[in-house]
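Here is the structure we will look at, set down as structure tokens.
Take a look at chain A:
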Amino acid sequence: MSVPLVYISYIVSALFAFGIFVGLPKQGRFPRRGAFIVVMAVASAMLIYLLQLLFGAESRNITFCILAVLGLAAAIRVVTHPLPVYSALYFVFVVLATAAMLIQVGAEFLGAALVIVYAGAILVTYVFVIMLSQQSPEMKGRISAMLDYDRSAREPVWATLACFMLMAVLAGMIVEHPWKTVAQPLSAVATRNTVELGRLLMTDFAVSVELAAVLLMVALVGAVAIARKRLPQAADFSDHKAPGEAGKTVVPY
Partner candidate 1 sequence: MTWLTDNFLGQHLLSMLIIVPILGAIVIYARSSWDAVFVRRFAMGVSLVTLIITVLALMAYLHQSDAIQNGGYTLLEQANWIGSADASIHIQYKLAVDGISMPLILLAAGLTPLAIWGSFTSIQTRQREYYALMLLLHGAMLGVFAARDLLLFYVFFEFTLIPLYFLIGIWGGPQRQKAANMFFIYTLAGSLLTFAGVLYLGWKASWIAPTAGAASNLAAGALTFDLDVLYNLAPHLCSGEQIGLFIAFFAGFAIKVPLFPFHTWLPLAHVEAPTAGSVILAAVLLKLGTYGFLRLSLPMLPQASIELAPYVATLAVIGIIYGALAAWIQTDVKKLVAYSSVSHLGFCLLGMFCLKAAGLTGSLLYMINHGLSTGALFLIVGMIYERYHTRELAEIGGLAKKMPILAFFLIFFTMSSIGLPGLNGFVSEFLVLLGTFTSDDPKPDGAGPLGVWYAVFAASGILLGAIYMLHMARGVLFGPLKEPGHGADTSAGLTQDLTRREVGILVPLALACVAIGVYPKMLTNMMQPALDHAVLAKVLPHDWSGDRNVDATTIQNQTNQNPTSRKRQRPVDGERTVQTRKQATATQTTLNHIVGAR
Partner candidate 2 sequence: MELKTLAILIPLLPLAGSALVGAIGLRGLKDRSHWLVLAGVTAALFCAVSLFYQVNTELNRGGSETAAAIGAHAQIDPSQQVGYGKLAESFTIYEWIPAGAADWLNVTFRVDPLTIVMLLTVLSVSTMVVMYSVGYMRDHHGHAELGYERFFAFLGLFVFSMCMLVLAGNFLLLYLGWELVGLCSYLLIGFYYQKPSAAAAAKKAFLVNRIGDFGFGLGILLIYLTFNTLDYQEVFNMVANSKMAGDLALSTERITTIALLLFCGAMGKSAQLPLHVWLPDAMEGPTPVSALIHAATMVTAGVYMVARCSVIFAASPIAMWIVGAIGAATALFAATIALTQFDMKRILAYSTLSQLGYMFLGLGVGAFDSAMFHLYTHAFFKACLFLGAGSVMHAMAGEIDIRRFSGLRKAMPITYFTFLISGLALAGVPLLSAFWSKDEIIHAALASSTPWLGWIGLVTAFLTAFYTFRMIFMAFHNEERLPRGVEHAHESGVWMSAPLVLLAIGAVFAGYVGVTTGHGGFLGMFEPHGAFHHFLAPNFSDAKGHEMTVAAAQGVAHGAGEHGSESHWLMWLSSGLAFYGIFNAWYFYTRRPGIPLAIALASGSVYKLFYHKYYVDELYDLVFVRPLRRLGDMCYACDRFVINGILWIIAAIPRAIGFLLRGWQQGAMQGYALGMVVGLVVIMWWVLANA
């Protein structure tokens, strides 16, 4: 039983990797949308099959499967879409799907926090930054109009190969590994989930929580410090400084 499971997980990995490869903008060409959709469909089907096998006969959780497919598809669009704004929007899908899945397995608090923190805070930051920087003009089917670094991926072959291996090894391990039998039924945890989590954070992880707070504080200060530097203008680059030298002339306001 388990041997085909491993192979199926390998096939799923390969399909997803291939899907990404097809979807990546390469050599300044748009990806072939049709092929991408076909591959993604096959991959999704395979994934659903795998998940069904994992769930076993007693519980066919279709919702979870749909969420998983949606989330993964969105994630692939995040990494393949030439325009960062779209990537950010697709990322919202990923976050939402993830949160939904988490809620489905009983981690309601985490799911909610995910939506709040990611969709509410982080994504906004991203969008701000995207707007701060120069963007490619609207596509209109003319890829050559886009910025060079948006329209061509970097070493897609090697990256997708590595990705395939990573997927295969991870998925294979997860499928293969003889996980310890659950000490207590999942449902027992799931029922009082949020309460337990709160207790955990305030007892065992109390120090960590404090540290996390400090960390956030430091990051805040750091971000301010980094962003407040006056940067050399284009004129400063006219004399060809060695890489890394340019920053040395920066003085604080």
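How these were chosen: all candidates are chains of the complex that A comes from, given by their letters.
The rule we apply is simple: a contact is a pair of C-beta atoms (placed from the backbone, for glycine too) under 8 Å apart; a residue touches a chain by one contact, two chains touch by 3 or more; residues count from 1.
None of these values were measured; they are calculated from a predicted model.
Trainee: Between 1 or 2, which touches chain A here in the complex?
Mentor: 2
Trainee: Spell out the residues on chain A that touch candidate 2 in their complex, using ranges where they run on.
Mentor: Against candidate 2, chain A makes touches at 154-155, 158-159, 162-163, 165-166, 169-170, 172-173, 176-177.
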